[in-house]
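In what follows, a single structure is set out as structure tokens and then discussed.
Note that one protein chain of the assembly has been removed; the remaining protein chains are unaltered in position.
Labels A and B are assigned to the chains in the order they are written; within every chain, residues are numbered from 1.
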Amino acid sequence: MSLLSIRNLQTEFQSPSGIARAVDGVSFDVEPGEIFGIVGESGCGKSATCRSILRLFGGAPAKVAGGQVLLQGVGDLAAMPERELAQVRGRDVAFIFQDPLTALNPTMRIGKQIAEVILRHRKVGRAEAGAAALQLLRDVHVTSPERRLDAYPHELSGGLRQRVVIAMALALRPQLIIADEPTTALDVTVQDQILRLLRERRDSLGTSIILVTHDLGVVSQICDRMAVMYAGRLVETGRVRDVLDAPSHPYTKALLAALPGQISRDRELTPIEGAPPSLISPPPGCRFAPRCAFAQARCIDGGPPPLLPRAGLAPGHLDACVLNEVTHVAA
Amino acid sequence: MTVLKNLLRSPAGALGLLMLALTAAATALTPLLSPHDPFALDFANAMQSPSALHWFGTDNFGRDVFTRVMAGAVYDLRLALICVFGPMMIGVLIGLAAGYFGGRVDAALMRLTDVVWAFPFYVLVLAIVGVLGPSETNLYIAFFIVNWIGYARIVRGETLLIARLEFIEATRVLRYGKPRVMLRHILPNAITPALVYSMSDVVLTVQAVAAMSFFGLGVQPPAPEWGLLIVESIDFMREAPWMTIFPGLAIIWIGIAFSLLGEGLSTALKPKG
Partner (left out) sequence: MSQLEFHKVERRFPVKRGLLDTLAGRPGISLHAVRGVDLGVRPGEILGIVGESGCGKSTLARIGVGLQPADGGAVIFDGQPLDGPDPAGRLQMVFQDPYSSLNPRMTIGAQLEEVVARYQPRLSRAERRTRVQGILAEVSLVPETALKFPHALSGGQRQRVSIARALCPGPEILIADEPVSALDASVQAQIINLLKRLNRDKGLTIIFISHDMNVVRYLCDRVAVMYLGEIVELQESADLFAAPAHPYTRALIAAVPDVRRRQALAEPIAGEIPDPFAVLTGCRFATRCPLVEAACHSPQSMRLTSPTGLVRCWKAPATA
């Protein structure tokens, strides 16, 4: 049974020009102990999706408008009243934000902040919480952890801060960690360290991780399975090696083709022309069709194209392109 | 332009503009609406309550209150606008210079601001008018000396932020002259909060002007300035309350109009994206 099952999730944001459906019918599963990547460009809804799981919108005018978020052993997070959900946060599901500087309280020493997470959910003494905080810092390989307990966030570098944030996320041994672009603000050498740390923690503790990023390289480095998102919907899912080595949806192919990593210097890059559609009044049918090199008339007919297994794809590899022949595989 | 359009789109802005438009119309149309002379004395008809002939009644001198209130609109609005937008221009330029040049220029200008700021607003205005003598012109002088500080502070703060932005760095690479950068590039971006502030400043200034009249240091009788109308009506509040009520309502009306306009302006001026 999956650890997390998201079924037809819909999230709406209020804006002056209307209601934007940032997440429009997203479904996927995350297995225990797996690192699941959600990748897409800005505005695709990947951040909104993961925030919707815990309804962490930071005061923005957003709400989960439909669908289910089923967490094993806990229930449907989408339908849960706020008071119960507040208990789930931190204890069963932890969240790591992109900017470690704003995720930490600048006026509180980090030892205290970590201990606070523990004290909020467990009935233990302060000394015990302090000792646990020290051990957590060691688990995330912070050098001189005793000294760091007394430090304030601004005294630490970006990488160290992110380690502290990860330590806080792991404090209560949650089953699932959601990391929203955790390394985007970091140098690439530090990013490498943090990604390895996340993988190592998963290996030790069996925690599942949902990793949201715009960087396909990051997904390749540590994710087991992944989903590609565009304009509020998933267009392709599957094991990372299947999707990246044999992409089947035109958008995934176009994304990979635009990367300079592989192209020889004397050839031009292939950008994706145009821009993503408005989420307030999106086009009918497949939302990538206006920019797709392969689009045909039936791409814009009908409703949202579903994620289905297609001919020639590995098991578990699905895409939402209506032009790809469907295989009837026993689930 | 687009700002006006956006202003009309917000309910506050539209209502504020409407109220001001009505005021302007009523003031302009007063000669048609009312045959009375705001200054004509008519003791026979003194202290009459509102009627079909005198919509707001008459005062102790028999003057038609409606006509005087409408005529007063011209005084109060003129006073408020000059006492706000004049100092605003001074303050904006000082704030721009302080924020853009920094260093010693900034230090000197901010010390000047602090000195003026140290005196309570009313005390300073009263002192200046007290020394120069009560008159409309001296009221202007007092406000010009005192009222620019808020604008200087606001615009200096905005300028400090804007001067760091990359499009200003670009003007330095392109070697644009300092006046051009300050006036064409920084000012339009820095002035928005000052404009919004000016709307509430108008409201406060109308009240300040009226308060000056209480001290006999503002506009002098027989000018129909609203504050003065209220002062003159105090002795007659029992017998002829309409002498106090209508000028008071007029001050409130203008206050609401500019407050709404300020709110609408705040939304309309936000650059999108």
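By our rule, a residue touches a chain if its C-beta (ideal position, glycine included) is under 8 Å from a C-beta of that chain, and two chains touch if they have at least 3 such contacts.
Quick caveat: nothing in here was measured; it's all calculated off a predicted structure.
When the full complex is taken into account, the listed residue touching the unshown chain is A:Leu256, out of A:Met80, A:Leu205, A:Leu256 or A:Leu308. Annotation: of B:Ala44, B:Ala118, B:Val131 or B:Val173, B:Val173 touches the absent chain (contact as defined above). Of A:Val23, A:Val218 or A:Leu234, it is A:Val218 that touches the chain left out of the display.
In the full complex, chain A makes contact with the omitted chain through residues 41-42, 143, 157-160, 187-193, 195-196, 214-222, 244-245, 254-256, 258-263, 265, 268-272, 275. Those residues of chain B that touch the chain absent from the view are 165-167, 169-170, 172-176, 184-185, 188-189, 271-273.
By our rule, only the chains that are shown with their structure count from here on.
With centres taken as mean Cα positions, chain B sits 53 Å from chain A.
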